[in-house]
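Before anything else, here's the structure in question.
All protein chains but one are shown in place.
Note that the chains are named A and B in the order they appear, and that numbering of residues resets to 1 at the start of each chain.
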Amino acid sequence: MQSSEATEARQPARSGAARSRAGRGRLEWRTLRLWLAFAWLVVIIGVAVLADVLPFAEARNPGKTLYEPALATPDLASGHPLGTDRHGLDLLGGLAYGARVSLTVGIGATALGCLIGMLIGLTAGFVRGRLDAVVGLLTDSMLAFPPLILLIGAVAVMRPSVLVVTCSLALLTVPSYVRLARAHTLTLVPREFVLQARALGATSSRIVFKELLPNVVWPMLSYSIVVVAAMIVSEASLSYLGLSVQRPNPTWGNMIAAGQDSFQQYPHLVLVPAVAMFLTVLSINAVGEAVRSRELRNAR
Amino acid sequence: MRAVLKRVTHLVLVLWLVSLATFLLLELVPGDPATAVLGTSGTPDQYAQVRAQLGLDLPLHERYLSWLGGALQGDFGESLTPPHQDVSAALAARLPVTFQIAACGLLLALVISVPTAVWAAHRQGRIFDRWSSSGVFAVMSLPTFLIGIFLIQGFVFHPQAMQTAALLVAVGVATGAGWTAQRRAARGDSPWSLVLVAVLASVLVLLLIVAWPTFPRQGFSRLGADGGLAENLRHIALPVLTVALGELALFTRVLRSEMIQTLDTGFVEAARARGLPTHRILLGEALRPASFSLVTVAGLSLGSLMGGTLIVEVLFNLPGMGRLLVEAIESNDYVTVQAGVLVLAAIYVLLNAAVDLLYRILDPRIRHAEQ
Partner (left out) sequence: MKRSRTLAAAALSTLLTVAACGGGGQSATPEGEAPTGGEACTAELAGGKITMGVGQATQTLDPVTQNSGGNGGSERAALYDTLMTYDPGTNTYAPHLAESLASNEDATEWTLKLRAGITFPTGNPLTADVVRQSLERHSADASTSNIVNILEFVEELEVVDELTLKFHLSEPYGTLPFLLAGSGGEITNPEVVKQLGDKFGQQATPAMGLGPYDLERFAPGEEVVLKAKKDYWGGPVCIDEIRFVYITGGQPTYEALKLGEVQMAYLTDARAVDLAKRDGVAGYSSNSFAGAAVLMNNGVRGGKPATIDPKVREAITLAVDPEVMNKRRWDGLGAASTSLVYPPESPLASDVSGPKPDPERAKELVAEAKAGGWNGKLNLVCPNDPSNQEAAIALKALLYSVGIDVEASNVATADLIKAVIVDADYDLACWGVGAQPASPYLAFSGFHSESTSNYSGFANPEMDEAIDALQAAQSSEQQREAIGAIQTVWNAAFPAVVYGSPESYIAVDDSLRGTIQTSWGTVLFHKAFVK
């Protein structure tokens, strides 16, 4: 997954001639789409941050919902606008707390992976030699290791929690960040400003942090937007397999897993978290796409 | 020659690191294969006895070295938990299932995404491009397990609805293509490619009416089993479609953008100027140079899919590698996990190397750059 994304990130997007061929109406739709994506992201982030303050019905402690209706169908007029699950837990509240987990893991894992990967990649690309070879060997080994086995193992060693899942997913993103950062560094090292700094007697660490880092950060960040979306999907998949945060603490993935067997009778158990996740990932992808095409335009 | 040697050393080192990492990881995982051997009926003494029998009381490095020694001679040993069978045999039974799902899924993804991407690039910014890009974007935002759940709901539980939908789409395509073909003919262009599309769609409609298979909710039928190919295809249809939908977004996007770039280059312009028909330009001239990245991406996808079809295996209850390894981890059968991870890693690195090689052979740019 990571490697293919990295490959895609290296792909040049459409050329200028192609862009001018796009119609005017298309541009407006693109803008509208982008704004809608932003709006959804603002809502979902807001809800995730404010979940404790907002007046949701109980969504996490089934001990408090013994007398709530179980498996209530969505009804906007009731106290449970999106319905309840088997244990009487509110699905709207579940969405909010699930968003918190998804976003924490998605952003946390990406940030951590990006930071570690970038530093290693920068150093390896700058120092070269034996260190570079060792780093190359390690990243290749990490990429060859089946990611699910690593995740299952990590979760089995330490009990599944947001922190464990974030760290293990971060570990999985490290190799592609290392490669990306190293590749960028290699193109920068022979450039004039680096040579100049070297000629002026700057120390290696100064060159890495003052000269190279600022130039490597931006491409990393734009790639990171897509990675956040991928991490949210990965977290949901882990939750779905029962390898992330455990019920009754809601995540989008574990809500879907718990509801899938009764899809026929109670489709809302699956559809509510599924739609939320789909819209979130779609929005992040849309923003990522916009950022990338803007970047390409600037580059030209 | 030295480059090849270097490459091989690198591969061997990677595999060794992977095996070491697997071993250490499993050492950390709490649990005890003896419980899987004895089940609920053992006494604490019996558990200790079984642990000794399985060699679990030996020191860490001794166990690893003895495993490594066996593995180097091609002997992966016997699984620690019942059924006690040769790990090689267990892997040989599971690997083809995963490979079939992964390879067929990839193939289907390519079959869908290549024409879509080529046509979208050709009609860039027009309605087909917009719709297909949006569709691809949407599919990209759906996790595999949701795609699977929805496919099961549709194809297994509401087959009539899916049949009707497929019918409508096919009829729509057939009429649309027929209508455009007529307009083209009126303008004096060749309508034959579109007539072909219309005929194919009509045949598909007929096929759908005559034979719509019932898809099983889960399970697998091997090629060698009594049902033969037909049963096998019926069982793998939905898993393969799930895998294909998961992969095709990336393929389409990669090929489309490469294709657009290629269509802008000089030699395609030259072909246009020579008055070559569209399909010759697209397929004969532009597709080959545009498809190098796709080859890379597809090769890497196959590598990661071999170890990454777990969700599909769980959803459709397929006897593949993913489930074998997960169950082995659950019962702490490190012998099986070790061998499985090593095989998957080997497939991954070999595919990677093969893709690299292919890329070098195919792409004149790299060849020239190196000369």
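Observations on the model:
Methods note: a residue touches a chain if its C-beta (ideal position, glycine included) is under 8 Å from a C-beta of that chain, and two chains touch if they have at least 3 such contacts.
None of the values given here were measured: they were computed from a predicted structure.
Every shown chain touched by the omitted chain in the complete complex is listed here: A, B.
Set against the missing chain, the residues B:Gly55, B:Gly69, B:Pro82 or B:Gly172 yield one that touches it, B:Pro82. Which of A:Leu41, A:Leu71 or A:Val189 touches the hidden chain is settled by the complete complex: it is A:Leu71.
Considering the full assembly, A:Asn61 is the residue among A:Asn61, A:Thr187 or A:Ser205 that touches the omitted chain. Touching residues on chain A toward the chain that is not drawn are 61-66, 70-71, 86-87, 159, 241-242, 246-248, 257-258, 261-262.
In the full complex, chain B touches the omitted chain through residues 30-44, 46-47, 49-50, 81-85, 90, 93, 156-157, 214, 216-220, 226, 314, 317, 319, 323-324, 326-327, 330-332.
We take it that only the chains that are shown with their structure count from here on.
Those residues of chain A whose C-beta lies close enough to touch chain B in the complex are 1, 3-4, 7-8, 11-15, 17-18, 21-23, 26, 137-138, 140-141, 143-150, 152-154, 156-157, 229, 233, 236-237, 240-241, 253, 256, 260, 263-264, 270, 274, 277-278, 281-282, 285-286, 289.
Taken together, the chain B residues at the contact with chain A in this complex read 10, 13-15, 17-18, 21-22, 25-26, 28-31, 124-125, 130, 137-138, 140-146, 149, 153, 157, 250, 253-254, 257-258, 260-261, 264, 293, 296-297, 300-301, 304, 307-308, 310-311, 314, 322, 325-326, 329, 337, 341, 344-345, 348-349.
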